[in-house]
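Starting off with a structure, shown below.
Below, a portion of the complex is reproduced, with chain positions unchanged.
Each chain carries a letter (A and B) given by its place in the written order, and its residues are counted from 1.
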Amino acid sequence: MKLKKLVLTGAAGRLGSYLREPLSKLCDELVSTDINDVGNLYEGETFIKADLANFDDMMGVIEGAEMVVHMGAIVDEAPFEELLGPNFVGSYNVWEAAHKHGVRRVIYGSSIHAVGMYPKNEFINTEVAHRPDTFYGLAKCFTEDLGRMYWEKRGLESVHMRILSAAQVNNPRALGSWLSYDDLIQLVTRCIDTPVTGFAVIYGVSNNDRAPVDNAKAAFLGYRPKDNAEDFAADVLAEADVLDPHDPGHMCHGGPFASVELGNSGLAGMNVIDDRKKS
Amino acid sequence: MKLKKLVLTGAAGRLGSYLREPLSKLCDELVSTDINDVGNLYEGETFIKADLANFDDMMGVIEGAEMVVHMGAIVDEAPFEELLGPNFVGSYNVWEAAHKHGVRRVIYGSSIHAVGMYPKNEFINTEVAHRPDTFYGLAKCFTEDLGRMYWEKRGLESVHMRILSAAQVNNPRALGSWLSYDDLIQLVTRCIDTPVTGFAVIYGVSNNDRAPVDNAKAAFLGYRPKDNAEDFAADVLAEADVLDPHDPGHMCHGGPFASVELGNSGLAGMNVIDDRKKS
């Protein structure tokens, strides 16, 4: 059941870069694509420079693929007009091209920000209604609804990985929200090797003691994370300031995105390098 | 508490046309807007020709309003690219302009097609997850999520009226889905005169014996429809063909939209005149 051809979008982005090598081993041919260059290629990997917002580009990239891992997007909050092309229209382009080429499944890099306004003392499962915290999160909601429709109307499967925070554990929120590199790889692998998925949603989070989200409804995917951010808890908590439970940025799943002004970068105060660019 | 200024978008469309006169009585000044002309004006009504997809147009129209009744959109399934401007970007423009001008509340003409893929023997309430049946329905999902975010992040209220079918009762589906003219007026009036709403969703359907949706969660809005499509049942059923429970177009809430090919008109077979144009 090794795949013949697999496409990875956003291959030059932070998470895309992590995924290139492991994905290259799951298929005969990995087609990586991004609006930026990715540098040296792995065995079995080819690269096509392409713009998500351009339908013809996507048609060309996806032709002949069995599955698409769609990670490409602007990966921060930004004005709606900036996100419209890559994050909204880009998703449509990927799904429509996938449908036209008979692709079996799209695996999508969704985000906790699709439901970021829920307070953290609610343990949210994968079926709660959308509560986006930013235009960035709104694009994830849009894409999840799009993916469900393509499954129900056209039989195109998709799995939507709502990633919490795939970055260093250097703040209290990350004790719950961390997704380690190894667990990310396992997660994407399960999304690919599960024989049938239909439409599914799953949170991308490690086996953290304080993980605040519920993957029970996605149990059939077999994702069992191994890493635990609690290893960093003593250090992180020793240095942390007192937080304010009345600040959505502290109390809600979305973290800083829950309190940032719409359209402004939400990365300030988060422990990730600013890689805001189309990927 | 009579409103000083109220804006109605899509004023030249079928439902917009119905609403102009009654809305003009609820406020000192009704500003009607559409990309098409509306003809003679009612007392207290002014008209501004404007394109939903143009942000500056919307900024001009909405200035000084207390509330906006947003009915404008292409009112049929169409290719995504055609809907993108009026139905997606248009909603963003309305909400963003409303926010910038300090509008208190947006009342939105949403649709059953946001949840059209649920089978009819599920009695769906106003909190079920989105299951759009078309790109048209997907735009409704997008706008509802957008509206929720503007409430939670910026305190802008909105009520989303998921209209089932505001047309003649001349087919079996309409026995459940009909929204009469009078009930439509009552519904919009309640959305306006309810003192506080936060974010809310409500189905737009008459008091039909066979109404297949559940407005209990929106009870506080006080919408109590009076008309009943059962008055037409004997005639409609006498002429109806046997339906196929395995056809989503017969079995799902979305009706013909649930089986139409994405991007194609869903009005064929529905009892409405084709008024597919930007309104």
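The working rule: a contact is a pair of C-beta atoms (placed from the backbone, for glycine too) under 8 Å apart; a residue touches a chain by one contact, two chains touch by 3 or more.
These numbers come from a predicted model, not from an experiment.
Oligomeric state of the entire complex in this file, given as copies of the one sequence with 2 shown: 6.
Here is the rule we go by: only the chains that are shown with their structure count from here on.
Work out the mean CA point of chain A and of chain B, and you get 32 Å between them.
Those residues of chain A that touch chain B in the complex are listed here as 80, 84, 88-89, 92, 96, 117, 127, 129-134, 137-138, 141-142, 145-146, 148-149, 152-154, 262.
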